[in-house]
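Only a part of the assembly is drawn; its chains keep their places, and the rest are absent.
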């Protein structure tokens, strides 16, 4: 192994830069050359590739987004596109590729692996929905961004005795909603992984009012329905008070990564390089039970996402 | 003058608590008793009033929202409602009232003044649209919240080479849009006070792309149109790239007030009490040309809001 490549793909996530930095520096430290592929699989197909030095990744550990940029590529979903990508890699003498991204990015890594090109997947997405890891890079930062928004909205909700419905990201996963809702003291948390009854939501609101609560906050994961739709359903269920909807949107993807995300990104990025140095490929790295792990990338994809049921239950008990 | 009252009204704004604290402490320091009216004019009508001590306003200077809460009151718009309010004030021996709020709150203060009850208006709103002051309490905090969102969104916009349309608050005023857009390096800023041509917006986008910009950010004041509507118009005008809309919403009202807002709130709140101690009423305090000022509240309302045209022009020159 002499030369490896790295790319970021899919939705950007805070900490991707910290992962890129770790891969580049760890590689160089162990005598490898590291090449950056810009604009994800799209840039791979088009040979948008340059060598990275230790200094190329200086002063980026604290930056949101990804210096390698990201892009969609329909072409790469085809075998021809994948073949073009592999040719570009070979042309540049790149022997293995580290892919940082979410579900779709892993699909690409899987395809390359199936076609015989060594790939390592590093889980980078705010959604926390990648199999084989308890936490993805970016999740902790997004959580704290959402939490900051909840804290701000509570100021207003409390001043006006309002109910707020806050729609948060997460694609089909409820982790952002569950964690931020528990941390933000939300009255109700609606996630795709658990059924809910609107009458329970209403009951909780009424209990809160009875107990003298000055505000109610309901967190709705985008994977269930939109915040506006939820507001309509709530109205249909007979809630007549002053209800507002806030859709947090893209602020959830940005921002300087938290300590947790930078450390996680550094460790996972470095672990990916270690695997390559050990001659392994077709693996997805992760952290499980607080230990660095790696799994077969071909086997891991498609495993259903679950949430922590105890935490879900706890959120109900603590918002009385 | 022995006893004064204070209430907050309308949309809450960061720094209202700092103003309440200043009014209470300044009053007590000069031998007055200060009563807090909860829930705005609605609470006034219903006698939701209690005495505040120096300690009642301890540890609130840093909190968003308003400990006195706010509420709408249709009843107070009627002469009967106003009379009820005055009766409550007299019943509690309150001789003058400080009202912290925006345009609607000032209307109430004007009504009370017209009916012979001494009122002082303190400008508290994030919108920066109150006549008689260059800055309102809450504007600076809201600006920084918006700016933080712009910075976060730029991370994502830059990683994906996207155009982002960000809808910000401000009611009929463009100050939040203009200041945050200038501070955030936005490519275009759309405000109610200035006409815009969609073809100019498009041209700026194209120039940016030609020059190699990796992202474009357009700030749209809610007083012009919604972010989604703007996105549609942009599409109609032929912009075909990856465009996203972010509606910042209620996070703009919350958060711990900035240094500027806390100092402004402290100074204006204290000035209001000074005016009452000097036997004046029917005034609106403000800061103009960096000096504390006060105007006749009856005369000041209805003056049209303007933005700084030089700043608007500058924003165009700097976003090349």
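Descriptive notes on the structure:
First chain written, first letter: the chains are A and B, and each begins at residue 1.
Throughout what follows, contacts are C-beta pairs under 8 Å (C-beta built on N, C-alpha and C of every residue); 3 or more make two chains touch, one makes a residue touch a chain.
Nothing here was measured: the structure is a model prediction, and the numbers come from that model.
Shown here are 2 copies of a single protein sequence; counted across the entire complex in this file, the number of copies is 4.
One rule holds for everything that comes next: only the chains that are shown with their structure count from here on.
Every residue of chain B that touches chain A in the complex is listed here, in rising order: 8, 11-12, 14, 63-66, 69-71, 145, 149, 151-156, 158-161, 164, 214, 244-251, 253-255.
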